[in-house]
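One protein chain omitted, others in place.
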């Protein structure tokens, strides 16, 4: 039944493993190859132990990569930008999960990544990978660049407000709480369990690279600012963004409900979560583990024009592999939710 | 495509919610009703927040229960034994998740549950719910009683050894580490987060009711003993059993591999997990969250005739709802793995 | 050697227990009585299990309270305001840990607590309990009202900036991450371990009562605003505040260091934590468990006039019992650090 041969370049990391899990159960896709230099020749389940008995696939080397229908690049940042010409020869469609093709303006790579982009002519050819913003372009795209996880959870929360020019463009403050899987699968001093467990660590209070994506996607007429900080907490998966926006004009709660419905009412993976009571009345990332949902809620400050927008995702799913597969589904005309119907667990 | 109407009596608990999640995605089943006295009339996703946007189903009252093809009983212990005659009229097939019909001998209810069983004539009619031990009986069963979670994880580890009479029948010691979901969804002093988080609590060192099931299922010729203790640790889902058995005659590692292959080689949900290296070389319950697997490993003591058998399950899946659905699949002639193919997440 | 008889009204809660732990080891204090209606007659170590073998003290009833030198009130909010006249007869010095006497303006109780204060004439007599702001008044005080935990961690971070009028008075955004002990020792649906563990819960995005204290203590000439939100995470003790302030004029890093040194250079319990490298280069609440420290760090945004100030405390210590004992030490002329020298653990 499979009609699409897909390969993953760089499949030993957390996002690559998640992509592999998804593709193995996708009814229209057959996995051709998964590469890893370190683990070439070994069963993928040695690295992704959840896949034991699920697949007998082994890792290949990058040099062994064969032509395929769609190629996912799940390589360390800075790798795919250098070799994009080579990858283009391998597949007519490429989805890159790194930051290498997210920004349209080459100057932004110098500002935020401290590097000169080696293939600036490719930047415009990549569609920025949040389907809710760029679905139409994706349908005819050859190249898609998946968005950063923190950028995804923030942009989806703020998009209706910036697009409709409803908020003070310079005042938005965003604080995300992130899990340890965001740091990747390499052990280091900071990820050592006795140090990392129980921590509430201000790992990036200013200057986070994902801000560049937020500015790109949320700027319409005026220049804007996003005052962003990230705090690492004792979870593995999941990101919660607490965004403080300042409304130009008063909006009643029902107006905000309407705004979200207008933007996201038909979106299969966005849920507006705002109940009067209950412990899960606002978005909660732990419920999203393994799912492709972005849950969004909000609360108006009765003492000021502040609106707090709360959004949550699984950083490896809607913030990486799930978003990439959603994009693939769109790009190939499949039902957008194919292979992405896991609802998440409770309790968890 | 659905051909079977299923209802759940008692669907607001953790096992009921998990069953609901599974049934919603089962291609051959349609959910007719889910009952909850406390939440009757409310959307099920108010109680099971992972099902938001997945279903618009609402809870019914028990008194509103309609006839259906298969009825799951997910009620507090002691409830289904009292009303089994009423439930029998509702459906030709019943799967009970409580302890009410697990033991064959009415006297065991007096010994382990401190109660006189009100329907002792039904005990022999219920098939004990571990498919790996009772698959043949399940195919023609009308009544199945799902096994206790601690019993399941222990019995599956020990069965080959007791069945083949390989171990000292009186010496086995089993220590299980369990998560907080095993205690159900009602808050109490012991489940209060500041007290329960980080705990290593000896909640049942002796006299656990699930021992009765182990004795029943593992006794063949001789009388046996299972010296069982349970310790609650800071996880939500998952059970790990560390079983110490003492071999009557020396068995080489390859003999034990062969033993497990003989018993479980064709089982879809049992994996023998024993690698030479790697951090997941033995079973690890966190990898099983949401899956129906029971992973089993072992290690021989070089200094004695002790063999340590390590087994892991998700207590709400293979230890409750997943086991129940696997039994339903067998009972109705469906592929045994239908609706149970979620492989679990990593990292998690 | 003890020269001061102290009693605790309401000693069964978390703050009361912490106070008890501290007082038991204070060389100048003897505990006279600790009350609890629920546990009257029982050993205090039944409720505070860390005190087993440390003390044979038993709980008294409130009605049995005897005169003493200093009385701590660690009662539910709303209780001490009603009975303050009675407590005044019991001891010449009172330290209240509740919110009942924190605000100077009776109207603020109507605005933030939805109640009419029954003893408004007492409000001015209570010194607000943060020693770093009110040490001089404390020396001669009879009544001290310990500050709220979230207020303490926020005010200490922001005080130098507001006092010296360095920041835009209306723009400050504060996001605190809090542990489960902040919710007290009563189990409820939201504190149930399977629901609370692993959570990142927006429990108070707007309207938190502690904001009233922040406004009171940080307002000098102009009206100010504090845009505050609180998120509950999976820790038990500890609070981390991430405060975003917007500088009126550019301040170099060394200016900010100087500012903090000017304000806090001689403070025994404030540490400026800002290193160039290392995993603990910013404040981390887990290192503060059991200590009376408030750690403060900061980071300048290179892309705007934003300064992120990061502060951490143990909510039960510097945010409650430790702060109260520090105040007592000042009030009685003891060395301010007496009984508060525990440095905290690592790893932890």
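Here the chain labels run A, B and C in written order, and each chain numbers its own residues starting at 1.
Assume contacts are C-beta pairs under 8 Å (C-beta built on N, C-alpha and C of every residue); 3 or more make two chains touch, one makes a residue touch a chain.
Please read these numbers as outputs of a predicted model, since none were measured by experiment.
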Residue among B:53, B:306 or B:332 touching the omitted chain: B:306
Sole residue of A:234, A:284, A:299 or A:336 that reaches the chain not shown, by the stated touch rule: A:234
Contact with the hidden chain (one of C:21, C:177, C:192 or C:244): C:21
Residue among C:104, C:163 or C:271 that touches the chain left out of view: C:271
Chain B residues touching the omitted chain (full complex): 171, 173, 175, 177, 189-190, 194-195, 198-202, 205-207, 211, 225, 227, 229, 231, 233-235, 238, 240, 242, 244, 279, 282-286, 297, 299-304, 306, 308, 310, 312, 347-348
Where the unshown chain meets chain C, residue by residue: 14, 17-18, 21, 24-25, 46, 48-54, 181, 185, 236-237, 271, 273, 275, 278, 280, 284, 287, 289-290, 293, 341-348
Residues of chain A (touch criterion as defined above) contacting the omitted chain: 14, 179-181, 185-189, 191-194, 196-198, 234, 236
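The rule we apply is simple: only the chains that are shown with their structure count from here on.
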Chain pair, most C-beta pairs within the contact cut-off: A-C
Length of the line joining the C-alpha centres of chain B and chain C, rounded to whole Å: 46
Distance from the mean Cα position of chain B to that of chain A, given in whole angstrom: 36
In chain A, residues with contacts to at least two other chains: 284, 347-348
